[in-house]
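The complex appears here minus one protein chain, its other protein chains still in place.
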Amino acid sequence: MSRVRVAIAGATGYGGSNLFRMLLGHPEVEISYLGSQSYVGKRMQEVYPHLPEFDLACEAWDVDAVRDRADVFILALPHGLSMHSVPALLESGKRVIDFGADYRLRGPAAYPRWYGIEHASPELLEEAVYTIPELDRERIAGARLVACPGCYPTSALIPLAPFLRTHAIDTRRIIVDSKSGVSGAGRAAVKLEYHFPEANEDVCAYAVTEHRHTPEIEQEASRIAGTEVCISFTPHLIPMTRGIFTSIYADLTGSLATDQAVEILRDAYDQEPFVKVLGANALPHTKSTVGSNFIHVTARVDGRVNRLILLSALDNLGKGEASQAVQILNVMMGWPETTAIDHITVYP
Amino acid sequence: MSRVRVAIAGATGYGGSNLFRMLLGHPEVEISYLGSQSYVGKRMQEVYPHLPEFDLACEAWDVDAVRDRADVFILALPHGLSMHSVPALLESGKRVIDFGADYRLRGPAAYPRWYGIEHASPELLEEAVYTIPELDRERIAGARLVACPGCYPTSALIPLAPFLRTHAIDTRRIIVDSKSGVSGAGRAAVKLEYHFPEANEDVCAYAVTEHRHTPEIEQEASRIAGTEVCISFTPHLIPMTRGIFTSIYADLTGSLATDQAVEILRDAYDQEPFVKVLGANALPHTKSTVGSNFIHVTARVDGRVNRLILLSALDNLGKGEASQAVQILNVMMGWPETTAIDHITVYP
Amino acid sequence: MSRVRVAIAGATGYGGSNLFRMLLGHPEVEISYLGSQSYVGKRMQEVYPHLPEFDLACEAWDVDAVRDRADVFILALPHGLSMHSVPALLESGKRVIDFGADYRLRGPAAYPRWYGIEHASPELLEEAVYTIPELDRERIAGARLVACPGCYPTSALIPLAPFLRTHAIDTRRIIVDSKSGVSGAGRAAVKLEYHFPEANEDVCAYAVTEHRHTPEIEQEASRIAGTEVCISFTPHLIPMTRGIFTSIYADLTGSLATDQAVEILRDAYDQEPFVKVLGANALPHTKSTVGSNFIHVTARVDGRVNRLILLSALDNLGKGEASQAVQILNVMMGWPETTAIDHITVYP
Partner (left out) sequence: MSRVRVAIAGATGYGGSNLFRMLLGHPEVEISYLGSQSYVGKRMQEVYPHLPEFDLACEAWDVDAVRDRADVFILALPHGLSMHSVPALLESGKRVIDFGADYRLRGPAAYPRWYGIEHASPELLEEAVYTIPELDRERIAGARLVACPGCYPTSALIPLAPFLRTHAIDTRRIIVDSKSGVSGAGRAAVKLEYHFPEANEDVCAYAVTEHRHTPEIEQEASRIAGTEVCISFTPHLIPMTRGIFTSIYADLTGSLATDQAVEILRDAYDQEPFVKVLGANALPHTKSTVGSNFIHVTARVDGRVNRLILLSALDNLGKGEASQAVQILNVMMGWPETTAIDHITVYP
């Protein structure tokens, strides 16, 4: 049986190159196209000496020229570019997985507000599936167009979901405080703030009250809760390469003990191969997830103030991006969900 | 005029050695005693090759043997030790500045609960002054016994105070999420969790819902607000050496814009030499404070949810410990408050 | 056909736990015993939350009690322990791979000098095979007892070997300057020098002129060259977790250009799956090897002084320890050499 041809647009970024490495080992996939803005004509190994030799060189992204070169297109493009290519791909009967934000938000009005652009193909927003496999894999199976959730939303929504579903928390007052390694900025973001001497030995908050992942988290949290959810989301940059740690604070609507909160997480995720629920004696560490598709989560109740504290750790380029995209591809195509996904953490 | 003789007990820890270095340059101070548990008989320069030569060797701490050797005693001892020495020192007419927790909490009942020990000199808790100079320097001036605030409480109370005083925020729902470098654990804390391969490239939360700085923050916040304040405090360990970044979330009781919130901070701290209030265009970075006694603070309002976000950055061994102790010493003794305090940040 | 039973003694160290993870995925291997000094009764997952569930708990190492529990014993024990266990294992017809130094040096006299101990089973030193697979895999195949080379020797010997064999360099004046991440010290080495605030943002040399890997490098280099080789070896500790970068300086005996030197490396290693020779336009980076069994090497000639400079980068827990041990196991047992070895680098 022939393999499914997969194109990667934006293959030389951190997300794209990690995806490339994983798909090389995927038994159902043949990588048939590699797109790159900055490295046209180069092999992946010339850009990343750790990658194995591979026949194809990188090509400039041109949807018309490449639409027949693959069956599935995975787009790791800067925000605002996918929306111009996806309609043509779907018309050609292709399937699309988009790393970017272009199809994450339901309402076209959100794009001018949060991204400063008019959406170029708003008619597809309704069809596009945005979800984390663990939260609603049925919607991914068979979809034509899937928008991969961002790294921060993944880290927030997996621990929040079970409590949103049961209305255990006050949905209007949720606080999400995230701490991210610098690779989340991407390889192309060579800017002063990520210059090693500036970013090393420093912590800061950024995009306070206005980070673009806020509407994503609220949209999905609201869908899960069945009611409007309001989130204060504050991302922080910390001096490490990979990893996101998210601390969530929510007021409990009723009484709940730490053990019960942990149990709610366990009930939700016990069958999930990539979600590890830690009990009352352990707390998540990003180091435990580096290189893997795992998210580690736990819960604590601050009984003095009746507040739920949820903590999660993941690799922003793993469960936060590249390996979650492979997971989504597997679900979309009906393959075993763990196929070709690194199960391993490189520790320490 | 002769100098005031100052003893440092616990001189070879990170806090003590930074204090030693600063007091060496203090024109009013003669360091007359150095105490150390682990380095009895050693010179400071043998322990820390960067320190200058100095006549005294470290001696074991023995309050009866040393009470006549100094006029002011600065105690950088493990929690639970000062309480056994301070009564004798005060009886001898000495003044004491305590780095530890032994005289931070008003009620003796707090010690069994948060520190697991009975207080050995509870009669002094009433007299002991616990405050940050910027918040109430009058109480420090002339005091016999001052408990230095911890690094986390300093990072939380300075930004919070002006909003507590004016009842601008809901005092029962304040969330304090702090990110600390590893030097906060101290030099003696050579444990697996601070082993470089474990702590590097990792973030984690610790002591969730049960960190010992919680009652300190609540006690002082309540005093400032004139009403009971409830705090959820969650500290995080991040892979850097020096610095604490604190993010505070509080529901506004009325309407307030970001500019107004910044103005409130400016009004409170404009005359303070060590507090820098950043405006709407800048956010604090711990790197901007490394080696100095500065705290950088700012405020943002998340208008969508009417929530105040306060952000602060300081050096946990600077404003968070050693240089704040010098500041307290200066106020206590009636010397110019900035004497011998490093004004400089080593950047980058 | 039944799997070969493999015992890991010292399973909870960094080397042992990485080995455990890889052997879990080895199609020919059944892990039949896990030994640990510090975690008797614990599961691997309790020590390392990133590891998968596994039936066996750790047991104290007792050679008599466990000699029948496995066919192959991989010993990741502190230096000086293996020498007491190996004779009994070989008598029982077992095969042994030793991570430690006990069987690395040919002459028993070297042990008092470099390790301060008398060798307890010197009669086995002659039989024990010490080599890197790429340099002499024939000696490994079928051996009963193999001593794994240390991380530093591997980083030095692979680039040096082709030049030693052809007598292209002056063997009496070789300088090896290595830079290592802190995980090389091991997980059990919780000491002040590896305390995060001390090791972070610092570089130092250590064990100058007296590092124990010196005689290993000289012994193997001499064997390869067929003449006595003298090495000045200086290791340095740098603030990162994984990786060794080695810079080697050697005087050329004749004339050689950089291109020719690179070609000599290429000729030697072109067929090797785990050695990547970089050309005149690229230099090794440890980051390109993190998590993998790769070593990246290149050569430069400083024509002004007729000196050869060899540069190598590897992961001290990969090619420097755990994955090289799997490679050795594969060669020893006659299995395909790349079986169960991580080919992947986690980048960035």
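Letters A, B and C name the chains as they come in the text, with residue numbers starting at 1 for each one.
Assume a residue touches a chain if its C-beta (ideal position, glycine included) is under 8 Å from a C-beta of that chain, and two chains touch if they have at least 3 such contacts.
Just so it is clear, the structure is predicted and the values come from calculations on it, not from any experiment.
Screening C:K42, C:R106, C:R137 or C:R173 for touch with the missing chain picks out C:R173.
When you scan B:Y14, B:F233 or B:Y249 for touch with the missing chain, the hit is B:Y14.
The missing chain, though absent from the display, is touched by one residue of C:L24, C:A57 or C:I238; that residue is C:I238. Checked against the full complex, the one of B:I231, B:V290 or B:I328 touching the unshown chain is B:V290.
Residues touching the missing chain, restricted to chain C, are 172-173, 175, 177, 179, 181, 197-198, 200-206, 208-209, 230, 232, 234, 236, 238-243, 245, 247, 249, 251, 283-287, 290, 300-305, 307, 309, 311, 313, 348 (touch as defined at the top).
For chain B, the list of residues touching the undisplayed chain reads 14, 17-18, 21, 48-52, 183, 187, 201, 241-242, 276, 278, 282, 285, 287-292, 294, 296, 342-348. Not every partner is drawn; the one left out touches chain A at residues 14, 181-183, 185, 187, 189-192, 194-201, 239-242.
In the analysis below, only the chains that are shown with their structure count from here on.
For this structure, the chains sharing the highest number of C-beta contacts are A-B.
Distances between chain centres, each the mean of the C-alpha atoms, put C farthest from chain B.
At the interface between chain B and chain C, two copies of one sequence, more than half of the residue numbers in use appear on both sides, so the contact is built from largely the same positions.
A separation of 46 Å divides the Cα centre of chain B from that of chain C.
Of all residues in chain B, those that touch two or more other chains are 181, 197-198, 200-201, 239-242.
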